[in-house]
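Removed: one protein chain of the complex. Kept in place: all other protein chains.
Chain nomenclature is as follows: A and B, assigned in order of appearance, with residue numbering initiated at 1 for each chain independently.
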Amino acid sequence: MRIHPRYTQRGAIAVLGGATLLTLLILAFIIFFILEKGLPGISLSFLTTNPTDMGRAGGIFPTLIGTIILPLLAIIIATPLGIFTSVYLSEYTKENKATRIIRFGTDCLAGIPSIIFGLFGYIFFVVTLGFGWSILSGGLTLAVMILPTIIRTSEEAIRAVPKSYREVSFSLGATSWQTVKKVILPNALPGIVTGIMLSIGRAIGETAAVIFTAGSSLRIPSSVFDSTRTMAVHFYILAREGISAENAYATAATLIIAVLIVNLSAYWLMHRFIAKRS
Amino acid sequence: MFKKILVFSSALLLIAIMWGCGKGKTSITLAGSTAFQPFAEKLADQYMATNNNVVITVQGGGSAVGIQSANSGAAQIGMADLVTLPKEAKDLTATVVAKDGVAIVVNPLNKVTDLSTDQVRDIFNGKITNWKEVGGIDAPITVVSREAGSGTRSSFEQIVTGINLKKDALIQDSNGTIRETVANDANSIGYVSHGLINEKIKALKIDDQECTVENIVSGKYKLVRPIFLLVKGSLEGETKNFIDYILSDEGQKTIKAEGLLPAK
Partner (left out) sequence: MKLIGEKGVKRILMLTAFSAISALLLIALFILNEGLPFIFKYGVKDFLFSSDWNPHLGKYGIYPMIVASLWVTFGALVIGAPLGVAGAFFLTEYVPKSIMRIIKPTIELLAAIPSVVYGFIGVMVLAPLIRNNFGGPGLSLLAASIILGIMILPTVISISIDSIMAVPQSYREGSLALGATTWQTIHMVTVKASKSGIIASIILGMGRAIGETMAVIMVAGNSVNIPHSPLDSVRTLTANIALEMSYATGLHRQALFATGVVLFIGIIILNSIASVVLRKRAVKK
């Protein structure tokens, strides 16, 4: 039996379109569910006061600090490493065994579950190096975690810089490094920034690795050797321990808004980048 | 452009490191038992209010983390809520600062109000699988337990005795999540720290003894375990002062007001 192509075409549109619609509905549901329950709890005082009674009352100010400082430290460490690596891979070597090993390592690192990063960070930074549960341990662990994303996106961005740019620069007598610094990096910058923003999103949302390395202290940290609690961890503890549903929802809503802002700016940058290039 | 980013980030890093130095306060870290964590936070706040040369940080992590971190120096004080301390804790000075009752809890919709120790054992071992066998409605029992190694679980198992937890019991990793799971599922049974009982769950009478402060103190209610603070070497300096404060009348009053039982 053969079904007329017109019907298979219609069937395909119905099935594929239905699947797409379902995906979009799930996304919308998750975001609305959290925002609807959480937005009423967000106020200026919620964001700027300290929690009291384990977070049952009061605001989330220390976790806001933790959420800013921890990804920031991770980015400061991972960005130069990631960019240098991608420059080396794309500008300074040909494809050979070494680059293949580096790429394979990067891919593997990208696929490692965060709980393994947590275990590693705990024994290496917290115990072996003696940093304790601290912003430093957490930041370094997150840095290792986001490094592959930064390498990958920077490499894509650098490769997207037209070959002719490099040729012009070389023909003017510039060295490789001068070409990288003056021509390639400025042109690849928006793509690199996108990768950084995506990494920030991942670092902000991480829980497992952070609990094991940065701890969950609710105090405002006074040095990088102090423990801290990010919003994601705070939400996890509030929701799991049943401390306060209202504050949990409000924290989750703040977190989602923060992640949305970071991601939207990443896409906006990427879009501008594409528009500028074409 | 690139150089600017580099300079900026190294400057930030430098500031971050400088910020780490130049503080003259004594710092004490507590880590371990999640059951005692909220109490430790509260006690730390009170202590710091009158002793502003000390900064006390409280971490969770569980009793094992408490023992390890006291041993390794990651924390000055470890917190543990085990009936018997493991051999890893042999070099640590242990002080009992509080006691805690373990309540057997069900959903408030459950008609059952009391069980015998034998029934509790049979339910957790999977011999009794339906609420109607113990006077409830005809519904399968969902058993909720803590993870292996948990202080609350080992205390529960040591006191009830003969527990060989049934394979399909749900496992949750804290008192709070057990409470939430039981509060959400009308047919479940679990056990939590006495201090965590609220209106969302119902504590059962065990062998006709209600889980109340009076019954725990008088010894009528049997499910009780100690909470230890562990310090490497001997007690001295600010660490000793803080533990002394917890054992003082004021500290013990806080412990009692928040739902735990005083050490003595």
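In the analysis below, contacts are C-beta pairs under 8 Å (C-beta built on N, C-alpha and C of every residue); 3 or more make two chains touch, one makes a residue touch a chain.
All values reported here derive from a predicted model rather than from experimental measurement.
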Displayed partners of the chain not shown (whole complex): A, B
Per the touch definition above, residue among B:T57, B:T95, B:S150 or B:T239 touching the missing chain: B:S150
Among A:I42, A:I135, A:I196 or A:A239, exactly one should touch the missing chain; which is it? A:A239
Subunit B residues touching the chain left out here are 34, 60-65, 67-68, 86-88, 140, 142, 147-151, 154, 157, 167-173, 180-181, 184-185, 188
Per the touch rule stated above, subunit A touches the missing chain via residues 5-6, 8-9, 11-13, 15-17, 19-20, 22-24, 26-27, 30-31, 33-34, 80-81, 84-85, 87-89, 92, 101-120, 123-124, 128, 144, 147-148, 151, 175-177, 181, 198, 201-202, 204-208, 212, 232, 235-236, 239-240, 248, 252, 255-256, 259-260, 262-263, 267
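What we mean here is this: only the chains that are shown with their structure count from here on.
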Counting only contacts in the complex, subunit B reaches subunit A at residues 1-3, 5-6, 9, 12-13, 16-17, 19-21, 23, 29, 31, 38, 41, 55, 57-61, 72-75, 174-177, 179-180, 183, 200
Would you tell me which residues of subunit A are touching subunit B in their complex? 54, 72-73, 76, 79-80, 126-127, 130, 132-133, 181, 185-186, 189, 215-219, 222-227, 240-243
